[in-house]
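Removed: one protein chain of the complex. Kept in place: all other protein chains.
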């Protein structure tokens, strides 16, 4: 995404921030802040926030010009200086970063760069920005105010919803669709063929992937993530889903609304993930299974079967110093026999007591 | 890859399909199907298939206009309507998808786009298609009917075999070669430097990677997959190999013919994988080892040593609810001591019995 060079400065008066964030201000509404910072690195020109009570001790000593706190910490905050009181300080901080970005980042011009290659059969709504050297093919549809970054590729018949922004070098394959207000980072590939082959005489016969990809509204997709097209039906990502970098989504996967998958997570083909699920970094799900709504997978944990009950699930070998690991791993390979030896000991005791 | 916009319709008469697929038709050869669907979503305009006997119950109730079945299920299929009888229904289905794709997808024009940057020292055979904003450098050789997608990069002296198709934004590095009838998806990087450094005085001295990459015929490579060039000799991918998305192939790896690696699989440098091997999603192999032919690695399982015997190998921590996992993982870190305690108990019993 285009940003302004670092010499530009973002500035807000506290009164303006209070109004825009719907927060109560304690302190001077004319005080100017020009930086968002953590409690311990903040200075008088910074605004900071306290969302985790663990950092309460840092609040008192913070030099921040203003802090965002919950009503619970109003008094503690007021003791040290200006404060914005918000029901959910972390949410308020998120909104603050959005105000910051809106002021600090250069707007995209509603302009098709003269060196973009846009097919005459593509339809671009008003306010669309197309970067240099982007390619938009026949039948593609780009919604109001959407941004197609430099060097992007939009295939035949694909569509991009209104206000959705694609960073440089995104590939949206033919017949694939993304909704409104989405954010797609560089290197993302949407609509490559799913991995489908029929084994035959020791070779792999290609199953052409005839489906597409349908992505809802308000979806964010991290750098170099891949979402494959479906074999017959579409791969579906519902609205509000957030995917981090280097995530792999196989063909005909269905991800429910507002689920979030962290970096290098992977979902194999035809698996259905519920709404409001999370997968921590590197978590995975095998193919053809179902996760219920509100299922959470721990880091690197792989769901090898369907999970019907909400909750947190983990499967990760605990890290240890290498010497200890070697001993334990060696023993692990005999674990089943250890169990039999315990059973034998128990039987021996039973015999003796009888 | 370029596809036709979704408004176009693919249509086949059953008689034509029977002829093209070499299958026996039971039913009206003039009946038209315009969709391939699973048994339960099929309607009278759909053709479906039964390859797994588990779904036999779905066959009777399917509304499909035609089903592909094996000779074993001929009678069950005939009871409900039209059928194509094929020795291997799944293989027949794969062939069917290929007929579908051939009819539904726009052909590539044998044309070098005027906005492609092709060096005068590159050699393009007849029937080559080069997309907009592709770069083909000096000495590159592109075979008959090959397709170089939009925004691809073909380095100095690289070669692409006849009929091989590169999607948009593929990088084929200098001096790297891919054979005939290959399919390379977007974001693939072939020929980046292998990860080779000599440690020296606490720093890493680069070992220049002087080898290339040689890829055989009929190889498919998924989106954002990386195949590094060799240090001295070449990295080799034999014919018929299928790589899914986000796969990592280190320098001087050798992958035998007709092996298949699923998404996010990774093979470290100088490792040799046999023919007809499979690696499930996220499986890995450490460097400098050998897997025999017909070795299969389970999901996320890492081969840390050579495997000489064909078969299925697994190493994956079983997922569990987090509370159970925590208890078991904590105990796992004392596993070796548990074993010693069992031995002590056994010794105690021996002493008592003697």
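Which chain is which? They are A and B, in the order written, and residues in each are numbered from 1.
Here is the rule we use: a contact is a pair of C-beta atoms (placed from the backbone, for glycine too) under 8 Å apart; a residue touches a chain by one contact, two chains touch by 3 or more.
Because the structure is predicted, anything quoted here is derived from the model rather than measured.
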Contact partner of the left-out chain, one of A:31, A:73 or A:95: A:95
Full-complex contact with the absent chain, from B:62, B:169, B:259 or B:278: B:169
Residue of B:62, B:97, B:164 or B:264 in touch with the missing chain, whole complex considered: B:264
On chain A, residues whose C-beta touches the chain left out of the figure: 1-6, 36-38, 41, 88, 90-91, 93-95, 97-98, 100-101, 104, 106, 115, 131-133, 149-151, 167-169, 183, 185-187, 218, 220, 222-224, 240, 242, 244-246, 258, 260, 262-264, 276, 280-282, 299-300, 316-322, 325-326, 329-330, 332-336, 338-339, 342, 345-346, 349
Touching residues on chain B - with respect to the absent chain: 117, 133, 135, 137-139, 151, 153, 155-157, 169, 171, 173-175, 187, 189, 192-193, 195, 197-198, 200, 202-210, 212, 224, 226, 228, 231-233, 246, 248, 250, 264, 266, 268, 284, 286-287, 297-298, 301-304, 311-318, 320, 324, 327-328, 330-332, 334-335, 338, 341-342, 345, 348
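Convention: only the chains that are shown with their structure count from here on.
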Centre distance in Å when chain A and chain B are each reduced to the mean of their C-alpha atoms: 26
